[in-house]
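Every protein chain but one is kept in place in this view of the complex.
Here the chain labels run A, B and C in written order, and each chain numbers its own residues starting at 1.
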Amino acid sequence: MYKVDLNSDIGESFGNYVLGMDVEVIKYITSANIACGWHAGDAMVMDKTVTIAKKLNTAIGVHPGFPDLMGFGRRDMKITYEEAKNYIKYQIGALWAFAHSHGVKLQHVKPHGAFYNMAAKDSQMAKAIAEAVFEVDKDLILVGLANSEIIKMGKELGLKVANEVFADRAYNADGSLVSRNIKGAVIHDKDVAIQRVVRMVKDNMVTSVTGEDINIQADTICVHGDNPSAVLFVQEIRKALEDEGVKVEPMSIFIK
Amino acid sequence: MYKVDLNSDIGESFGNYVLGMDVEVIKYITSANIACGWHAGDAMVMDKTVTIAKKLNTAIGVHPGFPDLMGFGRRDMKITYEEAKNYIKYQIGALWAFAHSHGVKLQHVKPHGAFYNMAAKDSQMAKAIAEAVFEVDKDLILVGLANSEIIKMGKELGLKVANEVFADRAYNADGSLVSRNIKGAVIHDKDVAIQRVVRMVKDNMVTSVTGEDINIQADTICVHGDNPSAVLFVQEIRKALEDEGVKVEPMSIFIK
Amino acid sequence: MYKVDLNSDIGESFGNYVLGMDVEVIKYITSANIACGWHAGDAMVMDKTVTIAKKLNTAIGVHPGFPDLMGFGRRDMKITYEEAKNYIKYQIGALWAFAHSHGVKLQHVKPHGAFYNMAAKDSQMAKAIAEAVFEVDKDLILVGLANSEIIKMGKELGLKVANEVFADRAYNADGSLVSRNIKGAVIHDKDVAIQRVVRMVKDNMVTSVTGEDINIQADTICVHGDNPSAVLFVQEIRKALEDEGVKVEPMSIFIK
Partner (left out) sequence: MYKVDLNSDIGESFGNYVLGMDVEVIKYITSANIACGWHAGDAMVMDKTVTIAKKLNTAIGVHPGFPDLMGFGRRDMKITYEEAKNYIKYQIGALWAFAHSHGVKLQHVKPHGAFYNMAAKDSQMAKAIAEAVFEVDKDLILVGLANSEIIKMGKELGLKVANEVFADRAYNADGSLVSRNIKGAVIHDKDVAIQRVVRMVKDNMVTSVTGEDINIQADTICVHGDNPSAVLFVQEIRKALEDEGVKVEPMSIFIK
């Protein structure tokens, strides 16, 4: 039977600043990536987010970012191997405290923004992150761009990994994402996006921006909860998958 | 047999800034209070500090502070009950990740600076901190000013508590510390300080600034590692205690 | 002729976080208090906000806050006299750079949140702020709660001052604001609020929460732009004032 996880970045509010329709989108996803106070989120938001996720049985994961609140963790920072490791560990721990307080387990770690993108390509960054996860808790699932460096490094270390795909993004022939600066990087037609998602999940295939069909493993699909139409789209993706006989459930159930 | 713990604030460097003679002082203490990146410390410093403490068999504890790096956590901040709880939890978790990575257990939690001082007097702040510790890990020892609000609240919740005394500080007749703004608040004569410490540990008595002998429980003594003479003083206190037949060991051995 | 200024806090977004309907509300006010990156705002937001204010001929002022982004500058912090002075200076300078780049002058300084509230009551805090403004630029108008300590200190130093009143807040008999924790602190009936504002501006009188009519000088009225109904209310206040023959213009025109 086909299975897939739906993940979304949650808990990105900070202090007086509210971001994202967390309470809405969290109902339709199976895994929540919770910000840990570096690129977004704070201790109050983390506690509240874990509370909501627990109530709805949404699995929770760590969403560590660069120490760059001003840039929302989206700007490349040239940090060292050791810095990358320790930054990941710190943020896993911070979220662990809230999860543990609420009696829930951490399911996964998915680096955020520039951390995610650098780790998809840079094998040293990828290795540092994978080692950090391994050293803190070997049972955590490492989530990264499908078939990228971080997936490779996670596997090498013996971690469970989840290949992530994007419903609304175009792929290059080598499996990397088309840069947002390039026209056609984002797929705006919902129906096309949904068909692509279904195909990635069921056939492990997607058509690249240059026309080739490429192999891609889809363990988890990244979705967004920024605005009402994004939340609606998540519902539609979920429904389409279920109509196609795909079971949508937390990655920890089927990734072993 | 008499027993006491010697604790010191460790790991207060930050980024390029070095503070404290950690490597020197850590040899002579039994418990290290490790800063968690809010008032001092960062992920790199935390990892390094846990590494050193483990090597020397020094017990480690969490030293959470206010979100005020600029003020080194020494300025009162009017935070809410929930904020206090979540700020403590976050910092416990952050240090937990490093302890867990290195295969060592967290022994205690001692709030820092203004957090410590406010919790000694303000029962709501004290309760918030005690609850945070309890909810994250019931086995952690809560360290606070001897006989103060936080000790009371910790006991009420069923936490193990450690009454902390200061070698170099004068006490009021009610057991509170004489404010640093008042003359005579700090005891500069080393011999007097050592005699007072020994008496507090063996007889549970100290002479207040107004001349009365007061009861005080001394589970752990706060010492400093800011400079060479401070480190020397720690050695002297330890030797004096041992010469007096006091066993100096981590609080977790004798606080049950 | 009656004259009054309408001021609002503007430029409180930060990085990826958007706060306030700045572009809407700025059309109806005469003075914009611009956050300077400590409690809110950042360099990008400051530049953008000054650009908009200049285009609409809205006077700009400095809105300095505590170094507490996480608490939005709303939490009391026990800072020293010198810290208060230097924190104000730093933030005046930061905004000055953007104003100067765009060829506009800074009109005023209005402390934010807890800084504002502490300065209304604490004469040392008030004096520190007034001195900071005086030392950086004697021509800046100091804005504070009508008849409060900061107004007194500003006058004593020889600064121009603007007494600020609130349309939607109840006053105590001594002219202080009724604390938000007390029922009746906020006036929800728009018509009542508008009548009060008009009376404060024209008659320098307001009825306190305990029923006494008290004297109050209204040089500038604080309004908000948080949401559509707040923006609408600003338009209504402005229209009501103009219908009553009050000229609504930047404080620098009539405060000498």
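Assorted remarks:
We adopt the following convention: contacts are C-beta pairs under 8 Å (C-beta built on N, C-alpha and C of every residue); 3 or more make two chains touch, one makes a residue touch a chain.
Here the structure is a predicted model, which is why all the values come from computation and not from measurement.
Note on the undisplayed chain: of the listed residues B:23, B:52, B:70 or B:185, the one touching it is B:70.
Of the listed positions A:9, A:22, A:47 or A:68, the one in contact with the omitted chain in the full complex is A:68. When the missing chain is restored to the complex, the residue among C:2, C:90 or C:254 that touches it is C:90. For the options C:19, C:46, C:114 or C:248, the residue in contact with the chain missing from this view is C:46. Residues of chain C in contact with the chain left out of this view: 37, 43-44, 46-47, 82-83, 85-87, 89-98, 100-101, 135-137. Residues 67-68, 70-71, 75-79, 114 are the ones on chain A that touch the missing chain. Touching residues on chain B toward the chain that is not drawn are 14-17, 19, 40, 42, 69-72, 74.
The definition used in the following text is that only the chains that are shown with their structure count from here on.
This structure's chain pair with the greatest number of C-beta contacts is A-B. The distance from the centre of chain B to the centre of chain C, with each centre set as the mean of the Cα atoms, comes to 43 Å. Touching of two or more other chains is recorded for no residue of chain A.
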